[in-house]
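Note that one protein chain is taken out, while the other chains of the complex remain in position.
After this line comes subunit A, so read on.
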Amino acid sequence: MTQVSMTVNGKSVSGDVEGRTLLSSFLRDHLSLTGTHVGCDTAQCGACVVHVNGEAVKSCNMLALEADGADVGTIEGQANDDGSLNVIQQAFQDHHGLQCGFCTPGMVMSTAALLKDNPRPTEAEVRKYLEGNLCRCTGYHNIVKAIMAASGQDVSSIAAE
């Protein structure tokens, strides 16, 4: 076992892990931050997306020890300080951007990463950016709509209701 230390959602944390411990396992099993979902476990579905030093990564495809010393952000750190939903989360609720909700943590984290670099993406840019986040319920239209709304754009002309 090796000690790993990192900052998660602004708090310093540490734990003893094996070489093979995944970042997703460290977050979920060691820190009980179960908002990060593990869907496919093969780095296809994107439910496990977190931020490592500000960049979106698939936490089921990164070793916990690779994140030693890193600044990690998860879905648990997304809400506003008073506990209310942030702009992205609220837009997902308002525009029905989720059904079962399993993919939603990854969708929200990917959206946050996209909007940091590209605050007003086009619809095509949103769809392109979400290529690594799979949703089996919504058909994506309302997710795209939510993201456009979260970036402050008019969504009245976007395809699906």
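As a working rule, a contact is a pair of C-beta atoms (placed from the backbone, for glycine too) under 8 Å apart; a residue touches a chain by one contact, two chains touch by 3 or more; residues count from 1.
Convention: contacts and distances are computed from a predicted model.
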Chain excluded from display, named as in UniProt, from "NADH-quinone oxidoreductase subunit H", "RNA polymerase sigma-70 factor, ECF subfamily protein", "Carbon monoxide dehydrogenase medium chain" or "Fe(3+) dicitrate transport ATP-binding protein FecE": "Carbon monoxide dehydrogenase medium chain"
Option touching the unshown chain, where A:V8, A:L27 or A:M62 are the choices: A:M62
Which of A:G46, A:P105 or A:P121 contacts the chain that the document leaves out: A:G46
Touch list for subunit A against the chain that is not drawn: 2, 18-20, 22, 41-44, 46, 49, 52, 55-58, 61-63, 65-66, 68, 110, 113-114, 129, 131-133
